[in-house]
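Only a single protein chain was left out; the remaining protein chains are all shown in position.
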Amino acid sequence: MRIRRLRLNRDYADSLDGLAHRATSIGIAPKTAGLGQRVRWRLDREAGTARLENPPERLRHYVVPVKPMLGGLAVAPGFGLGAPPTGDTGRWGGNMDFNRIVEGATVYLPVHQPGAMLYLGDGHALQGDGETTQWALETSLDVEFSVQVLPGRALAAPRVEDDTHISTIGQASSLDEAARAATAAMIQWLEQDYGLDVSEASLVLGTVAEFRVVTLAGRNAAIALSLDKARLAGLTRDDRGTGLKPPSR
Amino acid sequence: MRIRRLRLNRDYADSLDGLAHRATSIGIAPKTAGLGQRVRWRLDREAGTARLENPPERLRHYVVPVKPMLGGLAVAPGFGLGAPPTGDTGRWGGNMDFNRIVEGATVYLPVHQPGAMLYLGDGHALQGDGETTQWALETSLDVEFSVQVLPGRALAAPRVEDDTHISTIGQASSLDEAARAATAAMIQWLEQDYGLDVSEASLVLGTVAEFRVVTLAGRNAAIALSLDKARLAGLTRDDRGTGLKPPSR
Amino acid sequence: MRIRRLRLNRDYADSLDGLAHRATSIGIAPKTAGLGQRVRWRLDREAGTARLENPPERLRHYVVPVKPMLGGLAVAPGFGLGAPPTGDTGRWGGNMDFNRIVEGATVYLPVHQPGAMLYLGDGHALQGDGETTQWALETSLDVEFSVQVLPGRALAAPRVEDDTHISTIGQASSLDEAARAATAAMIQWLEQDYGLDVSEASLVLGTVAEFRVVTLAGRNAAIALSLDKARLAGLTRDDRGTGLKPPSR
Partner (left out) sequence: MRIRRLRLNRDYADSLDGLAHRATSIGIAPKTAGLGQRVRWRLDREAGTARLENPPERLRHYVVPVKPMLGGLAVAPGFGLGAPPTGDTGRWGGNMDFNRIVEGATVYLPVHQPGAMLYLGDGHALQGDGETTQWALETSLDVEFSVQVLPGRALAAPRVEDDTHISTIGQASSLDEAARAATAAMIQWLEQDYGLDVSEASLVLGTVAEFRVVTLAGRNAAIALSLDKARLAGLTRDDRGTGLKPPSR
């Protein structure tokens, strides 16, 4: 699915203060009592910025550029899982909260059911990595997108591609398992589209891997592994995903 | 400690292929048998690039810009810990393997012992996030640095500052705990130097946090929380770390 | 809910061979290819034992006593969660797979909805800690139980009591978080029914805590913290859970 257009369509967004459970250390916990309060941001669509509606003194001049993104994007999951809550995530996507799913990005999801049953939502005007405030700058968005079916390709995890990077999203019960899942999914992608074997793929990861925390706010934690496409320019890419034959070693 | 100059001084670096344990999923594990082999890279110091000395066919044109960094940087730890192995990490620094510790960066470490007992090493010509190959492009480096003692400031974790970002490094037995530690350490920094309370700091993190995996190759896992200083331009910074008084709320 | 009677009512049970994901190390992973096969056990209800229907040579004489238990037991969860899949777990119970939920045991669950909406199922003739084979010895059971409403008591987690032990079940995304949850829930119980403060409760746990892995087979991992009631004989228990006043310290 390619997001052709993703634009703010109202002048405010609501967030929370505080820290998601996965962002809260035992030492900081006693200081977070009473947090989790709703906070309103004013969005300046012309300037493309956000600022607090009622800022405390120290944040009076805190103004940040917005970066509209889709937090939720999914197809129906495989057999046996039932209808997952919209807040959940899995191989089939879901409430992924990955801040690279912005205008111009392409998201690849594995189709499990006839008709795919695509749905999307959870517009964010801006979100730091991890969605540590549990709510990002939640707002409504105008969305235009196109969908294409790519037959015959196995996907271990959601993939995202934008102008500069390819990314895999590992989702699991812990960041540790999520990092492993993102790594395995990227190795699969490098194998399918670039014809690399695991040894070769590992040399690429060892030199140019970018691991970012995607979300700390969901039931699953998630980590994205992104590769800068400029660094991969010397490789041969075959988008048909047929898996070029690697040389014997 | 400020790294004034950090330059390559030889024409090769040695790495491994394969995946560190923390990067290996159960599914990928059977495919990694036999990996962990030494791989030599040629460094072109003029062009500032690295390429494999004996590339497999598919990586023949894989050329990447180097980014020399110091993997190890530490002071002596606090009482009761003994002399830690140089490969270990803690509040006192150690084999941190953070790829933002480059020329021009300033590293802040809490001094625990008279004389601090600073040491450094583990030069890398280039390293992806996580050091997933267990060895980065290991090489020797020319290092020039200056040291300054900043009295009276408590540091929960190592801090790094470069031209564009401030970063805290959370080091723990899991990425999950490391993310919590990095968050708590950044909140401490925002409190000390920017006068923010936890609620205010959480709003900054919720909008502009950048969480990167530092290392998957050590006994501790590590995550860095970085903030773009351009985003913090509207805040008032007091580098003396005295803790500006936050406004009452 | 008290389980008054829990008996086998058929002569076989079905299990799998193999290891649940949470029981599989990277080293053992390559040896588990092809496992996960269905295995039938014959149940001797007279003798109270189970043996494989078609045992491999080395397990020909492997006969184990059955211990019928209920894997699933739940009330409806709180607002906002929707209808959870029956395989999931939470404060409200669920597919807990705790092998102390046997005949004679009492299970305490926090009621979230009018009418509680109790349900139960997932009969196991026998299950080792952790349900490492993903399926225990799955079978049908005759169940008799009685239900009592205990108003005005807060429960952080499911509690189980049998003739010899009181147990709390911590359920979380990792065993590490589950151990913390079980500990916090037992401290709550010791506070409510035994009037202990956290310091006092910690001394009891430090001397007689029994931590068992409940399940490795679910989306949540779970750990039970059990205390032998004989060890608590010197304390004063007030089952009304009103929280006896602890002494000032």
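A few notes on this one:
By letter and in written order, the chains are A, B and C; residue numbering begins at 1 in each of them.
Just so we're on the same page, a contact is a pair of C-beta atoms (placed from the backbone, for glycine too) under 8 Å apart; a residue touches a chain by one contact, two chains touch by 3 or more.
It should be emphasised that the depicted structure is a prediction, and the values quoted were computed from it without experimental measurement.
Among C:8, C:43, C:74 or C:175, only C:175 touches the chain left out of the display.
Think of the hidden chain as still there; on chain A it touches residues 21, 24, 26-27, 29-30, 33, 174, 176.
Within chain B, the residues in touch with the undisplayed chain are 81-82, 85, 173-174, 219-221. On the side of chain C, the interface with the absent chain consists of residues 15-19, 22-25, 27-28, 31-32, 35, 37, 39, 50, 52, 56-64, 126-133, 136-137, 156, 174-181, 183-184, 187, 194-196, 198-200, 202-213, 216, 221, 223, 231, 234-236, 244, 246-247, 249, using the contact rule stated above.
In this text, only the chains that are shown with their structure count from here on.
With centres computed from Cα atoms alone, the innermost chain of the structure is A. Using the mean of the Cα atoms as each chain's centre, the chain most removed from chain C is B.
Note on chain placement: the centre of chain B and the centre of chain C lie 42 Å apart, centres being C-alpha means. Counting partner chains per residue, chain C has residues 174 touching two or more of them.
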